[in-house]
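A single protein chain has been removed from this complex, and every other one stays in its place.
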Amino acid sequence: MVSLDFAAVLEQWPLLVQGIGATIWLVALAATLGGFLGIACAWARTWGPKPLAWLAAGYVESIRNTPFIVQLFVIFFGLPSAGVRLSPEWASALAMVINLGAYAGEIVRAGVEATPRGQVEAGLSLALTPGQVFRRVVVPPALARVWPAMVSQIVIVMLGSAVCGQISARELSYFANLIQSRNFRAFEAYLVATAGYLVLAIALRRLLLWVGPRFLFGTVWRG
Amino acid sequence: MVPAEPIVDIRGLRKRFGSNEVLRGIDLAVAPGEVVAIIGRSGSGKSTLLRCINGLESPDAGTLAIEGRPMRLDDPRAMRDLRQRVGMIFQSFNLFPHLDVGHNIMLAPGLVKGRRGAQGEARARQLLARVGLDDKFEAMPAQLSGGQQQRVAIARALAMEPQVLLCDEITSALDPELVAEVLAVVEMLASEGMTLLMVTHEMRFARKVADRVVFMHEGAIHETGPASELFTRPQTTELRQFLAALD
Partner (left out) sequence: MVEFTLWDILRNLLLAARWTVALSLIAFVAGGALGLLLVLARTLPAGAVGRWAGRCVALHVEVFQGTPLLMQLFLAYFGLALLGLEVSAWLAAALALTLHASAFLAEIWRGCIEAVPRGQWDAAASLALTRSEQLRRVIAPQALRIAIAPTVGFLVQVIKGTALASVIGFIELAKAGTMITNATFRPFAVYACVAAIYFAMCYPVSAFSRRLERRLNGAR
């Protein structure tokens, strides 16, 4: 008979809370910086000079076609040989930003390309610079258009951050591993952590879908 | 005069979508060979009524019988039987885009009536000829004009040899110059004795072809009568307003 002992895991709740906090910190950082990186990338690919467009395309394709764990290992294990030594947490954050930036770049680009030509022309005719037109006329409605896809991608990156425990970044999965190494209740520890991720994913999705139209690009519609 | 046994017999039909009561007790009996035009404002429940007769919507109350046999929505065999006797043509044609015209027509008879091979094909070609599209057997739906697509849809429905045909605004999605070719086919069917229930905005056509006009208003039959009377002497203000808004 299989016997499960969740009490042995749950009594370590301070560790779990600390892990959830760290995961939230990681995803908040990744979503913010990765979002900006994505917008920059979308700009480079649609409005930028040719060489920059190619560079952005190369970045997007190489990230999208390699596993996150390998990107993380290159940054954490590989970069020190180039003289860049990062703590596990900062390496994780950097990997997540780079990863999300590539996907966000593709997502935002789709939104930008769907912007009617007339919007841009109207902006330019009002003597705005191309940069201003992109930032103020093109990006906000583009973001509004692709926001659901963006939210999904941020959730995917949050779930992917479980891998960061493998380089000893002290996030949720790391603490699950720590707990199971203490009490040998591996299945229970990972099940509790998994439930934590599920709740985080649902909450994060709700939060972002709520926040987006109200605070990020909602002001556009109000003028 | 002894009225014929109704081929479509609807009593106390009610249907609601959530809190929106779309049909509020419809009573309607249609005699074999009768052509009934259903008119009314958008949202008055015309489409919902037709969809109920074909079992595409399930009524909340009331009874519905075709040729004296009550509809049994929970009995797949009975529904298969009913839908062979009641065909439907849609505003948006709904041809199967992955099949050529011939296979659009032959699919259902092949599956339902076991009419396959040369026999099925001969019948399909015959029907295509009737709607004036003998040369389109191998065409794909996307290659046809709207009027042609709708005529194929009619041929497809006829292939099941229905006794009753339900037409829901079948010319509304067509460019004006293509309306006539579709209406000509409908008129031919009417003259051949097909029982027709058609929702239409083509008042001139309704006047010419329909034996009876039914005016629906807010989910009920508000006024009904022969085309000549209903259009010339509307009894209710609602119908008068509806007709006035048309011209």
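Residue numbering begins at 1 within each chain, and the chains themselves are lettered A and B in the order written.
The rule is simple: contacts are C-beta pairs under 8 Å (C-beta built on N, C-alpha and C of every residue); 3 or more make two chains touch, one makes a residue touch a chain.
Worth saying up front: this structure is predicted, and the values here are computed from it rather than measured.
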Of B:Cys52, B:Met88 or B:Leu239, which sits in contact with the chain we cannot see?
B:Met88
Absent-chain interface residues of chain A come out as 2, 61-62, 64-71, 73-74, 77-82, 155, 159-163, 166, 173, 176, 186-187, 190-191, 193-194, 197-198, 201-202
What residues on chain B make contact with the chain left out of this view?
51, 54-56, 76, 79-81, 83-84, 86-88, 90, 92, 94-98, 107-108, 111-112, 153, 156-157, 160
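FYI, only the chains that are shown with their structure count from here on.
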Per the C-alpha means, the centres of chain A and chain B lie apart by a whole-Å value of 53
